[in-house]
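So, subunit A:
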Amino acid sequence: MRVFVSRDMASVALGADDVARAFADAGCDVVRTGSRGLFSIEPLVEVETDDGRIGFGPVGPGDVAAVLDGTHATRLGKVEELAFFAGQQRFTFARCGVIDPLSLEDYAALHGWQGLAAARAQAPQAVVDTVKASGLRGRGGAGFPTGIKWQTVLDAPAGDKFIVCNADEGDSGTFADRMLMEGDPYCLIEGMAIAAHAVGAGHGYIYIRSEYPFAIYTMRLAIERSAHLVAPFTLEVREGAGAYVCGEETALLDSIEGKRGQVRAKPPLPALKGLFGQPTVINNVLSLAAVPFILAEGADAYAAVGFGRSRGTMPVQLAGNVRHGGLYEIGFGITLGELVNDVGGGTASGRPVRAVQVGGPLGAYFPPSMFHLPFDYEAFAQAGGLIGHAGITVFDDSVDMAHMARFAMEFCAAESCGKCTPCRIGSTRGVEIMDRIMAQRAPSAAAQPDPGLLPSQEHGSLAKALYSRAPSRIDTSLDAQTSLLRDLCDTMKYGSLCALGGFTPYPVLSALDHFPEDFGARAPIKEAAE
Partner candidate 1 sequence: MSDESEVMSTDIMSTGDRLIYMANQIARNLAAQRDADVQTAEHIRKYWTGAMRARLQELAAERPDALSPIAAQALRRIAV
Partner candidate 2 sequence: MEEFIAAWIARHGATRDRLLPLLHAMQEEAGHVDDAWVPGIARALNLSRADVHGVITFYHDFRRAPPGRHVVKLCRAESCQARGGAAIEASAARRLGVAMGETRGDGQVALEPVYCLGLCAIGPNALVDGRPVARIDADMLERIALEVAA
């Protein structure tokens, strides 16, 4: 009897290895696959039967017999027919969870390498035109049209050119890159080979964050096994070293070059002077992984799906306090509410959803009143937020939004590369401001502390000598600190060199604007939309 058990890091964290061993001990032929992408049913076991693969999940090591004889309580039937999967449009994640990630046969059987073959049959310019026609935009978060980026590199004068895959997926609430690299590595490799052919690059790097050991292991093995198929293009994996800022493309390039991961000023654009000063295509895992489908099925098939200028599908990741957390690849246009409530099934704790953060630690917080927003780069931008890498983190009503705003500043301080002033100093000052606000917002505080009086009031001549800068003159009242927070956010948003300092104000200000009550404001500024 053949059974399929996921080897994905999340499944393993939930005990998939023990389950697999139990079935192997029971004499089954156990095939380890990637994860289907719905964690509430993991560890999932699919049993091969005459009318297809029947899924059972979650399953424990002790349930072998019940699963094999089909009587186990968590029998799910065909997994792809479950509501969570039926509604999806899996262009990029079609094979994920189905195939043995490292089996070249499995990959080829499901349209593997067709995109590359199609590409190599065309002239590089034609391939670039196809990607342009598909409307594919950067899935890392910037949303820059991938075709135009490739065009710039193709047009750059000859000499060494590089393809760099940004797999530094550091945003909390995102794991699509990890799932794809662990579940369908050849798809990424094929995408990069197509890019190499399109722009004339000889070598490629995949920069994977060190927090993804499984993905690093799988990608290295997949590169080895597929080398002959993508030759003369060669690939290597480079391991990150725990710096979130290396998700920013120029910091990533400096990191590959063996330097501190500091952000470079632009121009020059990496497409013209990128890795080692050479023209470089640098794209996110999902952008590159979408390319095989586009070349195999044609640009129109991809562009047909989408909303406004956001064409094609986006692998959305539902995370945090959500009942059905997982990966939901769907065309742009679906609303935030449908994703959180219909697909996600609301909170795992059963308490009402109070806020969702979209786009990782630099994304804005949205109250339920904004769940009407369609998933589209422009729509979210207008609403004062961003899609980012399409991670949605759900919070129930136990969340303290002031704490989350403080955490946004704390995270920025922890991960700031230290190069530009607004982020290096601003993030630390932001945490200090939030501490002062949170210290004073406690409703039980009888009288508002006299603004300007610091606990350790200095009387000596030093205070007089410091004159305009004496500590006693610094206004630590709630209103003053809140308006200082807004000024700081303004400086960070418009002054910072990169998105780390530049976008940290999104979570901070969205929390302050949508949840003023958590910041000790006497009357909430905006009535809840309901």
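Brief remarks on what is shown
Keep this in mind: contacts are C-beta pairs under 8 Å (C-beta built on N, C-alpha and C of every residue); 3 or more make two chains touch, one makes a residue touch a chain; residues count from 1.
Candidate selection criterion: all candidates are chains of the complex that A comes from, given by their letters.
What you see is a predicted model; the values in this text were computed from it and never measured.
What touches subunit A in this complex, out of the candidates 1 or 2, is 2. Interface residues of subunit A, counted against candidate 2 in their complex, comprise 9-10, 12-14, 39-40, 42, 169-175, 177-178, 210-213, 238-244, 255-261, 276, 317-322, 325-326, 348, 357, 360-361, 391, 393-396, 399, 403-404, 407, 411, 414-415, 417.
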